[in-house]
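Please see the structure below; I have some questions.
With one protein chain withheld, the remaining protein chains of the complex are depicted in position.
The chains carry the letters A and B, assigned in the order they are written, with residues numbered from 1 in each.
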Amino acid sequence: MISVKNATKSFVLHNQGGAVIPVMGNGNLTVNAGECVGLTGASGAGKSTLMRMIYGNYLTQSGEVRVGGLNVAQAEPREILQMRKHTLGYVSQFLRVVPRVPTLNVVAEPLLQLGTPRDQALKRASELLSVLRIPERLWDLSPLTFSGGEQQRVNIARGFAYDYPALLLDEPTASLDGRNRETVLGLIETAKERGTAIVGIFHDESARKQVCTREIDVIEFAPKAAA
Amino acid sequence: MSDYNFAYLDEQTKRMIRRAILKGLAIPGYQVPFASREMPMPYGWGTGGVQVTAACLTPDDTLKVIDQGADDTTNAVSIRRFFEKTAAVAVTQSTKRASVIQTRHRIPEEPLSEDQILVYQVPIPEPLRFLEPRETETRKMHALEEYGLMHVKLFEDISQHGQIATAYAYPVMVEGRYVMDPSPIPRFDNPKMEMAAIQLFGAGREQRIYAIPPYTQVVSLDFEDYPFEASKAEGACALCGADHTYLDEVIVDDDGGRMFVCSDTDYCESRRQAGHLGVEGTPYRKDAA
């Protein structure tokens, strides 16, 4: 479902003397349907960068990044948008939404994008919010007013609203308490059973052990130290 | 006869105006620019109409001039005298006997015939100006038949008054092509514009001439659910009893007493001559002033 071959990435900072910061020298990764691959490695080793490259958020300099049939590294913007709509979900660490939009609508958004009838989309959204223990009285408020943990759960609900064939999870359990953590891990298990291909970053080692079928240390992908 | 050229204007000017008139007749409803001259009267007193009349008159013509339907108001009397002096043409107050009729704000009640010319005085020839002040833009709108804006004005009327409240200068579509301002005639007169006579419109300050040839289709704009109505005041003429003519309201005392009379004085008088009598009229006597 997801495959990365010989991918490289570096940042060029034009406004700081043209400094070149290589971050990935040789990325290789294959994730099949029903698998959950955990990315490990020290902070700054390039876990999030790899995820963003798969999502098309960061450009890939060379090599191949395939999601389904699409080579993200060379795809047109509209192909990537289609992929994000239909194929690849992403739960990031940050919640980025239009201010003042009610939580329920934020969660239903991916379904509405796909043309799901409004009542169905909102029904699915409220189910997820209930499962994730967001009190119903908050559903009409913007999630921007919520606590960090609540925002995180809204983000997760949004990511799971539609059953994407592939998912990227960036620290989905980071700021959650025990019960919510279990709920989220349960959602991930269900997605796996459904055949979703998942790439995840989990700092929480026991969570990682529980849901990941494999682990990959991104240090393997690091650029050869300027040698 | 005076030292003026016939009908005041020089021959070259009259030719120029006649060319504009012919062009106007060829393109019914289209505003033809012309080089309007200074006339010995202020703008707003009919300088456009006077120039058109001057270009139409021949020594054999009989001229009638009305202002709001009346032959005896200042404006009508002055213009009539002007042409008596400068063209020495015959003048009349009778609609039937006139060959050229210059008018301000009315169409005579008596149907006109093919050998007559009706000349309108026009203050603002551009019907779209109310909503679009740019002349460059309104000309383009005419050229491209973009007339949606005209209906916006009528839409506003209905929104604010529950009906189309435009009572005069009610816009018309001429021969399915040009939207035209019929000059500030009451909308009661709009249906009469499909007539046998030639209709010419002159706007002196605005330097525009336009025309409607005989038997041309003239349709008042409206909405399907708010159709055009040629409305008039309810009631009958107090002098001649007519209930089918356009009526003026006259206040007769300080207690709010009022009466309605025909705005077309010639028509009213000929009815009284024929023996019609309104509630406050007196039987017609030849010597009555």
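Simple rule for what comes next: a contact is a pair of C-beta atoms (placed from the backbone, for glycine too) under 8 Å apart; a residue touches a chain by one contact, two chains touch by 3 or more.
Here, contacts and distances are computed from a predicted model.
With the options "tRNA 2-thiouridine synthesizing protein C", "Na+/H+ antiporter subunit C", "Phosphonate C-P lyase system protein PhnK" or "ABC transporter ATP-binding protein" in hand, the undepicted chain maps to the protein name "Phosphonate C-P lyase system protein PhnK" (source: UniProt).
Listed residues B:Glu38, B:Asp60 or B:Glu224: the one in touch with the omitted chain is B:Glu224. Of the options A:Val20, A:Ala42 or A:Val98, the residue whose C-beta touches the omitted chain is A:Val98. Where chain A meets the omitted chain, the residues involved are 11-15, 52, 56-59, 77-78, 80-81, 96, 98-101, 112-113. Taking the complete complex into account, residues 131, 140, 144, 146, 148-149, 151-152, 155-156, 158-160, 223-226 of chain B touch the chain not shown.
One rule holds in what follows: only the chains that are shown with their structure count from here on.
If you average the CA atoms of chain A and of chain B, the two centres end up 77 Å from each other.
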